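Sharing a structure here in structure tokens format.
The complex appears here without one of its protein chains, the remainder shown in place.
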Amino acid sequence: MCRWLAYLGAPVFLEDFIAKPCQSLIAQSRHCREAKSEVNADGFGVGWYGERERPGLFRDVRPAWSDENLLSIAHQIRSSLFLAHVRAATGTATIRTNCHPFAADRYLFMHNGQIGGWQRVRRALEAHIPDNHYASRQGTTDSEAIFLLLLAFGFSSDAEGAFAAVIDLIERQMAASAVNEPLRFTAAMSDGEKLYAIRYASDLRPPTLYLNTRGSGGGALIVSEPIDDATTCWDSVPPQSFVRIDRAGIVVSPFRRS
Amino acid sequence: MCRWLAYLGAPVFLEDFIAKPCQSLIAQSRHCREAKSEVNADGFGVGWYGERERPGLFRDVRPAWSDENLLSIAHQIRSSLFLAHVRAATGTATIRTNCHPFAADRYLFMHNGQIGGWQRVRRALEAHIPDNHYASRQGTTDSEAIFLLLLAFGFSSDAEGAFAAVIDLIERQMAASAVNEPLRFTAAMSDGEKLYAIRYASDLRPPTLYLNTRGSGGGALIVSEPIDDATTCWDSVPPQSFVRIDRAGIVVSPFRRS
Amino acid sequence: MCRWLAYLGAPVFLEDFIAKPCQSLIAQSRHCREAKSEVNADGFGVGWYGERERPGLFRDVRPAWSDENLLSIAHQIRSSLFLAHVRAATGTATIRTNCHPFAADRYLFMHNGQIGGWQRVRRALEAHIPDNHYASRQGTTDSEAIFLLLLAFGFSSDAEGAFAAVIDLIERQMAASAVNEPLRFTAAMSDGEKLYAIRYASDLRPPTLYLNTRGSGGGALIVSEPIDDATTCWDSVPPQSFVRIDRAGIVVSPFRRS
Partner (left out) sequence: MCRWLAYLGAPVFLEDFIAKPCQSLIAQSRHCREAKSEVNADGFGVGWYGERERPGLFRDVRPAWSDENLLSIAHQIRSSLFLAHVRAATGTATIRTNCHPFAADRYLFMHNGQIGGWQRVRRALEAHIPDNHYASRQGTTDSEAIFLLLLAFGFSSDAEGAFAAVIDLIERQMAASAVNEPLRFTAAMSDGEKLYAIRYASDLRPPTLYLNTRGSGGGALIVSEPIDDATTCWDSVPPQSFVRIDRAGIVVSPFRRS
């Protein structure tokens, strides 16, 4: 299990959410409250949209709390759309290319959860990644495979449809491989314009997800768990939900696999 | 605060204490029981005496639990005398040269604790390190400075006397600099033949230290906290004690600064 | 292109070949003589057989010349069979799991060369790795894929046959994918008892390989390029050769793909 946060709104310095609040993402890397493993110290990453066509990406294998580069970058960089993640590895190596977010073209993706029985379904699922996206595969996580599948299954034209199709594919493959462990999937993805998030699990027990739309910047902050103790700001996103955030507003709707 | 263990006895594989027990040092890097900060993930190190005149030294800045090199080396290497450490940094950088143990010539040293007000006494204490040892200073920790002071103050001929003199020096400097925080000092040091440990604090509240002399190998294992739940094996070393371990036996005696 | 060395013979300290000679493997990491890219600083690794059933493995992403852990380990560890490698990446990430040697069970493998058009044949070749070996795939290099294919194609019972079959498979796939770049393949592999090496290229221009059987230890040292300037010690292994080294002796024979 990991912790992440994503933001879309008026430009803020990354540190405003990553480093400064009492339960900031960096604080959560050492001690989070709402996950079974409270330490999320198997690497971290931040992806942000700035002036360039492609997002910036900064990932490393250290615990987020001890990386002075992360602190300095989060202090300097201001963005109106970014994703940040601290990792608790579940079986795959602690290497940069297994750290979230993952990036390809304009897209960023990050994930908290797990495909049950990953080693048993890995090959079959990777076989659904088309050649043009497979060359982007640099690590070995289930999360990166999901990202490339989402791109392959039409995320750019129908985000929710791609999530529905990919989750359906994964669950059918898990069934075919007689995997009993659940798929748990609380994730965020962006194309640089809109921000999407999902809270879903095949056993109806997905990792937590909270939405904060009451910030001074007027934007939306979506997080694995609250980054401060302001009790009235954080709305829990219901299980089996899909979240769409853009400049026009926020829609949270029930999610169903294809 | 950090966690460490040191062993002198019949040769064992390093992993027998570092990796295999339920509360092994690697387990303690993620979650220790008897320290305020339960995560000790700001680097690790192991120093061991083998066939060569000088000890081996392997240190890195990752959390011990995620370093596959550490697991492999601990699985391969057998030693009758070694020191191992997982670090929780207290203000100095997470760099290899700040990781314990520290090595110079035949000597290894590691430490759990802190010199109160380190930044205020650092220069004055470093000034007591003679030139021939100062060139060995590669980091910025109080621990490394203590190590070089111990060498300079005659550790090779009188280990306990060196500890007494150095602690006296530190406390007098802290007083001169009007430092109110305590000196806390639970440490181990070896010359490749004997193993010494100390549990001391200027405020009489030193970090914990336990001794296990009932292992099958007949040697002595000395640890920050027990590495398993065998309740009858672990003797708490009293505060303000000095421990001497060699092939002839173990002596625990009260310790007083010069 | 990379540089590597492998040794089978009377036990020697790893540093005797890795660190001490004037053109040691560490020296070659900064400046090698017989490869187009003279800098081999995208990680390193050493695998050695010791007292345990499985080999030890130590790999990292730094340049070999700046890693004090490597120096210390190579100074301490003595082995009668080991493989060591310094990497010059050719398109895949600088992460530990892409560093050589690769290990699985009792087996170690390392490689200097390249599968031409790797990104175009990767998926097809990976599809030939059976499930039980695919779970061992932790990186994304062509080299690791070749290693797992060799294990799958019967290396344990017929080493040369496995090499012949796997190279045949690769070249047929390259042809099917209309790859014009060559396969270049100078590699070593061991099961802990015997040491095998190959010097082969589809265009008859494989990376260099030298054999030294005149060392004082009576064993065989096989290297990408000589580690010292002793002109009479180093025999160039002819292109398209297969080398078998065990306690009984050394056989160099012509190699042909299946």
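When the chains are written out, they are named A, B and C in that same order, and each has its own residue count from 1.
Operating definition for what follows: contacts are C-beta pairs under 8 Å (C-beta built on N, C-alpha and C of every residue); 3 or more make two chains touch, one makes a residue touch a chain.
Please read all numbers here as calculations on a predicted model, not as lab measurements.
One of C:Arg62, C:Arg172, C:Lys194 or C:Arg257 touches the chain omitted from the figure, and that residue is C:Arg62.
From the options A:Glu68, A:Asp158 or A:Glu193, the residue with contact to the unseen chain in the full assembly is A:Glu68. Only one residue from B:Arg137, B:Lys194 or B:Arg244 touches the chain missing from this view: B:Arg137.
Among A:Arg78, A:Arg106, A:His128 or A:Arg244, the one in contact with the hidden chain is A:Arg78.
Residues touching the missing chain, restricted to subunit C, are 30-31, 39, 41-42, 61-63, 66, 68, 89, 93-94 (touch as defined at the top).
Panel shows subunit B; residues 92-93, 95-97, 119-120, 122-123, 126-127, 131, 134-135, 137-140 of it touch the chain omitted from the view. On the side of subunit A, touch with the chain left out of the figure occurs at residues 48, 50-52, 54, 56-60, 68-69, 72-73, 75-78, 96.
The criterion applied here is as follows: only the chains that are shown with their structure count from here on.
Our note on geometry: subunit B versus subunit C, Cα centroid distance of 39 Å, whole angstroms.
Contact with two or more other chains is made by residues 93 of subunit A.
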